[in-house]
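Since the structure comes first, as structure tokens, the remarks are kept for the end.
As you look at this complex, bear in mind that one protein chain is not there, while each of the others sits in place.
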Amino acid sequence: MQQVFKRPASLMDVQTHFCPGCQHGTIHRIVAEALDEHGLRDRTIGCASVGCSVFLYSYFDIDVVESPHGRASAVATGVKRARPESIVFTYQGDGDLAAIGTSEIIHAANRGEDITVIFVNNTTYGMTGGQMAPTTLVGQKTSTTPYGRNQSKDGAPLKMAELLSNLDGVAFSARVAVNDPRNLIDARKQISRAFRYQAEGKGFSFIEALSACPTNWGMNPLQANARVGAELIPYFPVGVFKNVHNL
Amino acid sequence: MQARKFVKGNEAVAMAAIEAGCRHYFGYPITPQSDIPEYLAREFPALGGEFIQAESEIASINMLLGASACGVRAMTSSSGPGISLKQEGISYMAGSELPGVIVDICRQGPGLGGIDASQADYFQATRGGGHGGYRIIVLAPASVQEMYDLTMLAFDLSDIYRMPAMVFADAVIGQMKEAIIPNPRPAATLPAKDWVVRGRKEGTEQRVVKSLKLGDGEMEAFHWQMHERYHELQEKESRWEEFETADATLVVTAFGSAARIAKSAVMAAREAGMKVGLLRPITLFPFPAKAYHDLTGRCRKILDIELSTGQMIDDVRLSVQPGTEIDFYGRPPGAGSLPTPEEIFEQIKNALLIFTNLSPFTRF
Partner (left out) sequence: MRHDLFISGFGGQGVLLAGNLLSYAAIREGKNVSFFPAYGVEKRGGAAMCTVIIADGEVGSPVVGNPSVSVLLNQLSFDKYYPKVASGGICIVNTSLVDTAGHVRSDVELIAIPMNEIANSLGDPRMVNMVAVGAYAAKSGAVSIKAVEDALSDALPERNHRFIPANVKAIAAGADRTV
């Protein structure tokens, strides 16, 4: 009998703490598959962030450095400069990367650090209980926008994949989703590509992964997954925004 | 004898970092410490060093954290406003038991303050500075030679005790030039860095550098472990200079630039026949409490001099024997606010005249 589906070696055989219907687990898996595919695991160092992604080291069977809130790309810069032979990636949420860590991500990207950033956008602060994120959609109700995000007061959601693609230091930038088989297959392709950029020393690669947060969206998993397609993707289109070496 | 080099205090720090094997520097410009990044930006390329002028002090301390987690010797430097921003990262480094050297060339505050010398960041440096109840090693050079020697020591102590170490000086010591002997890196027995992240090879354990401790009792145990380490530091690493204290009735105490100025006043007092000595803490954390305790069995009074309204005096009070009288003379920071030896000499005379807690018969 042939085994056609198994746990990626870069992931540990443990149960995650993620809520039912949360897509962090799926995104973890795809990242691990990419590390396996390129044979990178034994030289990979992950930089965990603060938020639901904080337990990176409990799920990835790799060495990990914890970073202060928002600072993962600065920590990753230090790691990569100290161990240039390593594969270094950060895994950050929307509050972490696009609010408190905006300065660090912009400048790490602009320096063209040879790292890979996995940015999970679920339009809310998951760990702290569903407050407004910089990516919360206009009109979206959160615990700190009980009447819905008001663009005139709160601004419009940040489109990080597009924004970063405008920087000269960025080699690859793409937005992916894991809400349906077609998007999932594409997500695997883009995340694999992002790590290939780094493995080949070709520069800064950025993946924005749209993710469902049923708990904080007040939905069941199916409804939340449906919202990704119905509301998130129309505002945050999936696609490749930059691919300078056409990998 | 090795040739002496005539250099600025800040340059001595950068030279010592190179000698100590530091090849990773992350910083952000701020007066009066910018000579340090400028020196390293110039010298690192030929040495294969990594220099990053970061987008902020926050980013630079986190780059230090990342590099240190990989086991390399790394350094950042700044001054008051920038050191405030670095506190977040310093707290995470303390919580993650990461070494790393932070140079603080103090200026005035609060706020933007000014760029002249100050010692008003003593509390910030010696009380940990950030959240969570930790301490860091704090070394206070009083000469350009010590800027050099203590920077190398900071790297060693930081590696040995797995905690951040700060070289704590000010604009006087950072900007002045003196002839130094660029000593070679001292021999030190350093523990193996068997905790650094390096990529988990097949058959090796996963390594994680982190400060999050959620297990039952895990954080409490960590705090007691840190407490033990601080105690060990106190026992083994307290450093101070004593000058003419053996028969001193009055002992002047000060650190860094204030101690340099005070020492000239003490010399003048000795020339005038007064029994005055100087006690200069070299380590501010660990504070050399024992030196004060032992000394106050012999001398009658301490005169504490600081470029602030009094911060180290809290540690002095906690260290002296009960009943010891302590006078204080402070010159809070500001342009044109540096005390002179002549001024401190007057304070010494006053302190000798008035022993308020003694009977008039013991006056002299």
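Every chain is named by a letter (A and B) in the order it is written, and numbering of its residues begins at 1.
In this text, a contact is a pair of C-beta atoms (placed from the backbone, for glycine too) under 8 Å apart; a residue touches a chain by one contact, two chains touch by 3 or more.
Quick caveat, the model's predicted, so the values are computed rather than measured.
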> If the full complex is used, which shown chains touch the chain that is missing here?
Replying inline: B
>> Which candidate, B:Ala41, B:Met176 or B:Met219, sits in contact with the chain we can't see?
In response: B:Met176
>> Of the residues B:Ile102, B:Ile115 or B:Ile313, I need the one that contacts the missing chain.
In response: B:Ile115
> When the complex is taken as a whole, what residues of chain B touch the one chain not shown?
Replying inline: 4, 6, 32, 114-116, 144, 171-172, 175-179, 257, 260-265, 267, 335, 338-343
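Methods note: only the chains that are shown with their structure count from here on.
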>> For chain A versus chain B, what separation do you get between their C-alpha means, in angstrom?
In response: 40
>> Which residues of chain B touch chain A once you look at their complex with the stated criterion?
In response: 24, 26, 50, 52, 54-56, 58-60, 62-72, 74, 88-89, 92, 96, 197-202, 206-212
> Can you name the residues of chain A that touch chain B in the complex?
Replying inline: 41-45, 47-48, 54, 57, 61-68, 71, 74-83, 86-87, 103-104, 106-107, 111
